[in-house]
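Selected chains only, in their assembly positions.
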Amino acid sequence: MDQNIERMLREINTLEKKVNIMEVCGTHTMSICKNGIREIITENINLISGPGCPVCVTDNGHIDFIYELALKENIIITTYGDMIRVPGSNPEISLGKAKGMGADVRIIYSSIDAVEIALKNPDKLVVFLGIGFETTIPATAAAILEADIRGIDNFKVFSVHKLVEPVMKAVLSNEELNVDGFIIPGHVATITGVKGFEFLENYDCYSSIVGFKGEEVIYGLFQMIQNIKNGNKKVGNAYKSIVSKEGNKVAMELYNEILEPRDDVWRGIGCIPNSGMKIKEKWSKYDIEESFPYKEDKNRKISPCKCGEVLIGKIKPKECPLFGNGCNPINPIGPCMVSSEGSCAAYYKYNT
Amino acid sequence: MKKTITMAHGNGGVLTSEIINDVILKTINGNTLENMTDATIVDDKYGFTTDSFVIYPHFFNGGDIGKLSVCGTVNDLVMGGCIPKYLSLSIILEEGYEIEKLQRIVESVKTTCNYSNVKVVTGDTKVVDKGHGSGIYINTSGIGEKIENLNLGRDNIRAGDAVIITGDIGDHGVSILCEREKLLDGQLSSDCMPLVKLIPLIKKYAKYIKIMRDPTRGGVATTLNEFVENSEISITIQEEKLPINEKVAGACEIFGLDPLYSANEGKGIIVIDGTVASEFIEEVKNINEFKNAAIIGEINKEEHGKVLYKSRFGGRRILGKLTHDMLPRIC
Amino acid sequence: MCLGVPLKITEINDKNGIGEINGIIKKFRLDYLKEVNVGDYVMVHAGFAIERISQDTADEIKEALEELDEKIIELQKERR
């Protein structure tokens, strides 16, 4: 092992008080599990997985809606691979199942691919499922702009995009929880800048912006532990190679031109004000909700899934009575089990 | 609601063994996968194996469905401890398939058979209605001659044995996924290859070899799990020892894939007595086709029935069987 | 949400870039990262470059540890 890594681990493991540190990004959850980081750090550090996987937090109703769209004739659904297996209000509803029933559902890697598909299928309506936090919101905005410039009018977006700040605030305002520090997702911060997380300084907690490789996570923990030792509650940046103070202003301007905040339902958590992103009036011709309005079903059955509590870090996946006992990656009940970066799935896969 | 087949029943992982064990084997002979290895020795002299190939695309970097169909069965025979001799070739064609493509595929069967020194001795052709196939599906079954002094089986595995892979991990699965999803414009290449050049070494080290398997669907992780599940031993593999082609590693980073769960079509995993492992691996690496072979781990008793993955930071985690097929993802 | 990949830019055509990692060539978009040049490293997420990579994380780590060392030395100086 690299000497510097060893040195950092040693420093981390000198921490003598117990702390709860929450990662809010599923990729961090994965990296921690995959690299066996829990096994190599002091038991004083309790790593909690928070609401970081946009796949996990997408509401049942939204999945049901896109599933039904997929089953319509002459509609092509384009989506990042992550969403394929996410179940809606029951396990038989998912984009994968729709595909199995003959729907035209295509996995894409970039939102621009969806625009290309629209161009090649002028007689079909091509719907792009916009998911994710600040990292993917500009990509959706760029696709809309591209469609506009190229005069493609069979391209529509279903935006279930979410913002990080409101949900972190929701976590912080939950009195049952006791989070001492946040591992901030490095790529969200790349867009928002360190500035985008300075709101945390108004709370009583430590934080560091962290990259995703094993080394980077260790470095982030190292930085946070230093700050804890020093009582330094300023937002740390352990991802300086990419993340700047101001972030990517062009990207933010781009998405603020095309989308705007709205109240949104987080699966398992509930409605959080101004936490979702919708397409602005001006760009509504690209909004699928204009042609197929999304209606929330207030009478929806409440799932036995404890994702909500897992997502805000109140319980660990294993504490859900369904974990591995009815709910597993093959038959996921809750969204946390679906996405490979969902907390439950990550715990299940790497069952450390 | 009625239980139905899902794609995950075919990925070689957890659900595949479930359907094989609970529906097929339990009915046919009351047993589970244990007794149904990829190549079965009959009359104590011959190995017999079968596989159907439903790959799409039919032509890919590094091979085609014809080559793959021969490799799959040849490799099951070799890994089952047999010298491949005879193949059957059964083709299901979809109405509308181009005959010229069929021709190329059959030529590829021929070439791969020649390389492997096997003969196609029996065959069948069926045609299904348009919309009920995928152009072409191929089944090959194979008969091989059992290699003497070789006694393969999970029961032979002992703590201290070494786990060897004959080359880079995950090339086939990652490259096919990228070709199918039209990613990376064919920069990767399948490892699709017959393992026949291992035969002399298998003969030579016959009494030291405990078990062999070609880690196809489900990848290395799933195969290793099958070696130890429900046993009292475990396998620990080490991140830094895993041979991975750097392009494959790059593709995995881009699309969030894991080579350990990705199929291989020209690799063998060999568990061999630890005392001869380094000698054996040197001989393997001397064969050009297997120059990237490596000892990737060892058998121990750390955790009953588990495969453990030790990261480069020393962290350990359990490496389970494949649950669902990998998809390119962004998060 | 954060599966990013560091690419070395080999070509730029307006909003379309081509980059390389481990010998793999990958197209990406530059819609919101304009001031980059061939030879630069960029972090690409979901097909879009999100930022230029200014240095290697290993260097960053090294710097951080050096800083720590300096602090420790200072601390020791202070104690003395």
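Letters A, B and C mark the chains as written, and numbering starts fresh at 1 in each.
Quick note on the criterion: contacts are C-beta pairs under 8 Å (C-beta built on N, C-alpha and C of every residue); 3 or more make two chains touch, one makes a residue touch a chain.
Since the structure is predicted, the reported quantities are computational estimates derived from the model, not experimental observations.
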**Report entry** Composition by chain label (entire complex, not just displayed copies)
**Finding:** A x2, B x2, C x2
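The rule we apply is simple: only the chains that are shown with their structure count from here on.
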Report task. Please state whether B-C or A-C has more C-beta contact pairs across its interface. Result -> A-C
Query raised in the report: What is the distance, in whole Å, between the centres of chain A and chain C, each centre taken as the mean of its C-alpha atoms?
Result: 22
Query - Per-residue overlap in chain A, given as positions that touch at least 2 other chains - result: 5, 26-27, 53-54, 80, 109, 132, 136, 341
Query raised in the report: Using the touch rule from the top of the page, what residues of chain C touch 2 or more other chains?
Result: 1-3, 45-46
Report summary line: The residues of chain C that touch chain A in their complex are 1-4, 28-29, 31-34, 43, 45-48, 50-62, 64-65, 68
Report summary line: So, in the complex, the side of chain A touching chain B is made of residues 1, 5, 9, 26-27, 33-40, 53-55, 80-82, 84-85, 92, 96, 100, 107, 109, 132, 136, 214, 218, 328-330, 339-341, 348-352
Query - For the chain A and chain C complex, residues of the former touching the latter - result: 4-5, 7-8, 11, 25-28, 52-54, 80, 109-113, 132-133, 135-136, 138-139, 142, 145-146, 185-188, 190-191, 211-213, 215-216, 219, 222-223, 226, 238-244, 248, 250-251, 254, 341
